[in-house]
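The complex appears here without one of its protein chains, the remainder shown in place.
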Amino acid sequence: MSIVNRRDLLQGGAGVALLAALDASLLGEAVAQEQPKRGGTLAYAQLSANRRSAGPNNSKHPYFIVDANTKQIWSTPTWVNPELGLELEIATKLEPADDSLKVWDMTLREGVMFHDMTEMTAADAVASFDYHRQNAPFARQITKVEQTGKYTVRFTLEAGNAEFGYVLAEYNSPIMKAAPLETIGLDGIGTGAFKIVQSDPNRLMILERFESYWRKGLPHLDRIEIHNREGQQESALNGLRSGQFDAVMNIDGRAALQFQNDPNFEIETARGGYSFVIQMPKHPGSPFLDKRVRQAFAYAIDREAIVRVAYSGRFGWIGNDSHLMVTDAAFVPRAGGRDVAKAKQLLAEAGHPNGINLGTLYWSPQLPEAGRYFQVLQQSVKDAGITLAIEERPNDGYIQFRTGDNDLSKGNFHKFAMTAVGSRNPGISLFRMRAAFVESGHWRGPEHDKYLALYNQAMITPDAAKRKAIYAEMQAILHEEVPAILPAGGNTLMVKRKHMRNMPYHPQIWSIRYEEIWRA
Amino acid sequence: MLIAALRRVLLSVITLVMLAVFIFIATEIMPGDALDVSLSADEIAMIPPERLAKMKQDLGLDRPAHERLLAFLNGAITLDFGKTLISKTPVSAIIGYPLRNSLILAGAVLLIAIPLALAIGIAAAFWKGRAVDHLVSTGSIIGYSIPEFVIGTILVMLFAVAWPIFPATITASTRDPALTLLASSPLAVATVLIGSIAYLARLLRTGMVDALASDFVERLRLTGIPEWRIVFLHALPAAVVPSLTALALYAASLVSGIVVVELVFAYPGLGQELVRGVTRREVHVVQAIALCSAAVVVALNLLADLAILMLDPRTRRA
Partner (left out) sequence: MRLFIQRLFRRPLTMLGLLLVAIHFGIALAAPWLTPHDPLKLLDAPLEQPTGVYWLGTDELGRDFFSRLLLGGQISIVAAACAGLIAAFGGGIIGLATAYHRGLFDDVVSRFVEMKLSIPSILLVSLFVTGFGQSLAVLIGVMGLIYMMGVIRTARAQGILIMEQGYVKAAKLRGESASAIILREMLPNIADLLTVEFALRTSSALLLVSALSFLGLGVSPPTPDWGSMIQSGLQSIRSEPWLILAPALCISTLVIGINFATEGVADLLGLEAARGATGQ
């Protein structure tokens, strides 16, 4: 029924026993033979949020709702499966035009209907990607998108990219109904399995089944209610217990431990879900311009304490200051652990023998553990003489707040701030450390140029093993240069009531196929 | 009497205008301005002056203060509180429904709290010095000494978690009709009610005790009128009049309480928008919420004043 080999996604160590036990109960004979049913409602609370600013004017736009919901309403050309493999979605074909891997031809599925019962064609894809390439971080590499037939589209990229297909699976790559750039997407009409019937910005979204959805023969619920409870895990869990919600997405490890022995609930997990990146501004006058300060910061953080406190130990892992998740085959751990003495020495060399004040690190409750995560981080770097204030900002509008303008001459600099980072293929993950992207803190210099050259070389290397070797070389540069810090990450966890079936978790929560979920 | 009433209305309008001026001064003229609060000091230091001037111009901060004040007052009259700094959404669109929802919650609380508090206050005053009275006095001190968020949390622990008979969190939508909202929020209403009843019952008890001990009640007793008539027809109106002034003061604390309780239960009211506004440093949103809630309190004050005018002939000469 499900293509997911769930066992592969479970983590090692003590967690396995717990989750294997859950698994056994879930996939018991009786359950496995049960016939999927159509209809019913799924009401869930969403704790993670990666939002622009939902106001009354834009709350139906795919960019302005919680990313995790995008694919319930819109479809993307490709889909990333739970093993992070690429599959075609509403594209039936995606191929490079030549060996340069710079030009890609896509053929769209025929007969796919929008919620207003018009057919999706190449014109819609062209209009959509014209918007995405100007607004979404990963689609910026598309320099041109043109219609080559009723259902065919040609993408031209800045540089060759063997993993371009993954860009088309992003939550910021949905196909919207063609419209001028200023208005495209605002109507909330997509080709997804569910259509929007009510949108209450910041709070609630109600979806209903779209009868003419292009994938047929699925269980397909009648209705989905998404309750936004970002930063309010306790309220969401109370709602789950009192029967108001069927599931809560993106709970933290502490909540998972509370529910693990409760027979009414099941915990679903996918390893290597999220980590946090700390972007360090490198504008004139910033302490982070000095590589030694960045290195000292990286050495001072007690990453093990973060895993212990924010991820209840077993649900977390130590990051390597790249955007790769620990589950990625290309992941290379940082050499050496925490080293307070070395951090102090580096600070002294950089001219801060009595410690340094790094200012305010901003964070937002994008995931429920974020508050604890950054409090531990703040406390642990004190040992090396590093002081920093931490200040919370709400999710709503956080992206604009955090990123400022790319153009340094405009003066509205990006902040010393964290943001959540999800699981991606290495091509996307390692691309996030380029100078032109805010998460690297606009890292520049010869080492960066070398990094980017390696990246471009990897992207046109068809051989996976050779690519992996290049990725390792790139991570070595990151470990030395520390353009940004990714201290630790955790698995994605969901708790649901037993009657929700076929609702396995996905390391990319935005790639869950809600149309396959059913209610017993 | 009409003149006295008109004078009260005029005074309320003056108070409101002063409030608007005060709110404006507190947030826009004092050391920082809208730009300072959205950028940190070290960031401002690094921004080229011409760019800073441009940003100020975009926010309308380059105009002189009195001009901006007039624009603010003008906007307040037409319920146009400007746009948010980050998303450029009209503030009135953000706070419209939440304001309505908070008023619904406050209204429901008042409708239940006032008759209950009256009954409790009368009983305590009638049996002054007896067990009932002590119980009411002690209970009401305890009732308004416990923070609302503690009461709310404990109600959730008891009636939504340990014994799940009520919803723990409010799932209704911002635009749902009043009854749907209220039906989904019994614990939120109960939380605000506890503090309100404690406060109002105490207020009314004091008023009733004074009224029952007053000379004119003594004289009525001598005429042989039945005690229940004295209590309900004579002493009660005399007790309510002085309480009404204090009632309006209570309205302000009711709003404060509701703000907190909304956060505990995820009620879609002004409290949510307020905290969002403060943490995002959205000055215009906070200004608008402060002004709207103050206007509600001023309106309640006015109503109380007018009610006193109608009930108490002595004040009509004022």
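So that you can tell them apart, the chains are marked A and B in the order they are listed, and the count of residues begins at 1 in each.
Criterion: a contact is a pair of C-beta atoms (placed from the backbone, for glycine too) under 8 Å apart; a residue touches a chain by one contact, two chains touch by 3 or more.
The shown structure was predicted, so the numbers you read here are calculated from the model rather than taken from an experiment.
Enquirer: Any idea which chains on screen the missing one touches?
Expert: Contacts of the omitted chain with visible chains: A, B.
Enquirer: Of the residues B:Val9, B:Leu73 or B:Ile154, which one touches the chain left out of the display?
Expert: Answer from the full complex: B:Ile154 touches the omitted chain.
Enquirer: Which of B:Phe159, B:Tyr199 or B:Tyr267 sits in contact with the chain that's absent?
Expert: B:Tyr199
Enquirer: Out of B:Ala71, B:Ala93, B:Leu220 or B:Val278, point to the residue that touches the absent chain in the complete complex.
Expert: Considering the complete complex, B:Val278 is the one touching the chain left out.
Enquirer: Any idea which of A:Arg154, A:Arg209, A:Arg223 or A:Arg254 touches the chain not displayed?
Expert: In the full complex, the listed residue that touches the missing chain is A:Arg254.
Enquirer: Kindly note down the residues of chain B that lie in touch with the hidden chain.
Expert: Answer for chain B: residues 14-15, 18-19, 22-23, 26-28, 30-32, 37, 138, 141-142, 144-150, 153-154, 156-157, 161, 199, 202-203, 206, 245-246, 249-250, 252-253, 255-256, 259-260, 263, 274-275, 277-279, 281-283, 286-287, 289-290, 293-294, 297-298, 301 touch the chain left out.
Enquirer: Considering the whole complex, not just the chains shown, which residues of chain A touch the missing one?
Expert: Answer for chain A: residues 233-235, 238, 241, 254-255, 258, 305, 308-309, 312, 368, 371-372, 375-376, 378-380, 390, 392 touch the chain left out.
Basically, only the chains that are shown with their structure count from here on.
Enquirer: List the residues on chain A that touch chain B in their complex, please.
Expert: On the chain A side, the touching residues are 43, 52-53, 55-58, 198, 200, 202-204, 206, 225, 227, 229, 232, 235-236, 238-239, 241-245, 283-285, 359-360, 392-394, 396-397, 400-401, 409-413.
Enquirer: Please name which positions on chain B make contact with chain A in the complex.
Expert: It is residues 39-40, 42-43, 46-48, 51-52, 55, 84, 86-87, 89, 93-94, 156, 160-161, 164, 166-169, 171, 173-175, 265-266, 268, 272, 276, 279-280 of chain B that touch chain A.
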